[in-house]
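Of the protein chains in this complex, one is absent; all others appear in place.
Right, chain A next:
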Amino acid sequence: MDVDAVVLGSGLTESIAAAALSKAGYKVAHLDVNPYYGGDNASLTADELVSWADERAAAGPSNPSYASAQRTKFTSISRSGSTLPQSRQYSISLSPAIIPSVGPLIDALIASGVSRYGGFKLLEKVAIYTGPGSVKPVPGSKEDVFKSKELSLLDKRRLMRFLMFAAGDFEGKKEFEGKEHTPFVQFLHQVFSLDGQTAAAIAYALAFCVSAAEPTLPALQRIRKYLRSTGRYGPSPFLVGHYGGLGEIAQGFCRTAAVSGAAYILAHNVFSIEIPSQSEEGRKYKIILEGLDESLTCDLLIASSGYPLPEFPRAVTNDSTDNESSNIHPIARAIVVVDRPLSFSSPEVPPASTASDAEGADTEEEEQTPQKQELDTALLVFPPSSLEGGSSVAVASVLVTGEGSISAPKGKWVLYLSLPLLEQTTRSAEALLRPYVDATLSLTVPDSASPTSTQPLFTLFYIEHPDLPPSSSAASESQIPSILAPLRSSTLLPEQADSATTNAETLFWKAVSALKAAGRRPKRRTGEGEEEGEEEVEVEGFWPPLDIVDDPEEDW
């Protein structure tokens, strides 16, 4: 099979790029070593997750291979012995994410038509952990602030003022002058007199800072983006994808690529990649896959991290300016399955008691007494030092997804815990995260029949290390066609999806120019029946306009 581009790895970035290239009219072959789509962003059934963990925890040869790269990327793996019944009804994500309603991914989903494959659900609630058994809802909008019973009137005013500032063009405002590198928590204190839990809620649950040291500018940019996402699809700025989120979305892009003609080959190891020889005419890479007679030839190779490439002076194109440099660190992760829902209304705090000082504005909604609201899809944030035994510098988060996001069977919830490791540590993922797991389980709704503490049905702990940046080996200006590597995406819960999309677009344009240099132009089918042919086309955008083909409405 001869194609323009071979893409190795089906993570979200590569899948979006493959879809864009295929839709633009290039011939694409898309490969993944794994028997599933999504690579490190995959959504897996419960049984697949167990195999995934066991394969990576097992010892194996350290020769350069995808398997050994995965064992280096995922370490400190431990899981409970139990396996889950109804395995297939779980779609458990290897990269849990919340998706801003306004941003590159949603744009790409709509522009590519992939949105028709996917389902989404609004995130119901965000809360911060404020002490044993106690959480506070985080207002996501000005309306929320207005209605809040948790905030004093003074805090409301300050918070309103801050939100107005953050939602607008703050770059030109005097409050912001000279403060872009100031730690954000300090900025909130100095400029808006916001402290304590309110400041923590803003910094960690609105701006998603991973520590108190994060600078002001990116934090404000995020808040503005999320405020502008609010209301597009509902009160929350964030969506959670059905069936495990990013892995399912990657499948949608791959299907779109296939519909436009891309070939898909899963579950095959790359046996060898042959370098095109200088002399050869129309130099191409030759890729041989294990267990497949047919070999692939291509002008351009796009390889995700972990796919071993042959050692040769190659022109790996990578600007190595990782856009979110602050978010490149290992992450301790836990995946916990429970059979009781979480509730973010703290039982011991009567509803109005915290709003001690004088109000008036918000008394009219008295009937809003929080009941034990069972949450299906929610996010809980642990600020630094908020938990005994937890981290004193980093923020941990817990994303909960239940049946509503069609990623767990009825009556089961999947909790995704993540803790960025900002400092070197020798502790295991389990030791690092156990306190957070326990604190989270203490927030589950007690079962009146058996008031024992909630026991997880399944736990998996591991540390995920950042991908190595693609080595920009001295790009000898040889005539060798290029190999492209996608940039690393942010691992921040609300940033990952958009970051992967932005990186996919960058990759797409690099691929277009590399293919142009190799003399390959995209072609699209034209005409009907006898007139049918192929015609070279120009690449005009990331996504070509969607064909408006009329529904064949006629009955037969």
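We take it that contacts are C-beta pairs under 8 Å (C-beta built on N, C-alpha and C of every residue); 3 or more make two chains touch, one makes a residue touch a chain; residues count from 1.
What we mean here is this: contacts and distances are computed from a predicted model.
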According to its UniProt record, what is the protein name of the omitted chain, chosen from "Glyceronephosphate O-acyltransferase", "Protein Abitram", "GTP-binding protein ypt5" or "tRNA (adenine(58)-N(1))-methyltransferase non-catalytic subunit TRM6"? "GTP-binding protein ypt5"
Which of A:33, A:94 or A:254 sits in contact with the chain that's absent? A:254
Would you indicate which residue among A:106, A:415 or A:514 is in contact with the undisplayed chain? A:106
Touching the left-out chain: which of A:120, A:165, A:436 or A:462? A:120
By the contact criterion defined above, which parts of chain A meet the unshown chain? Give residue numbers in ascending order. 36-37, 88, 106, 109-110, 113, 115-122, 232-234, 239, 242-243, 248, 251-252, 254-256, 258-261, 263-268, 292, 403-404, 406, 410, 525, 529, 546-556
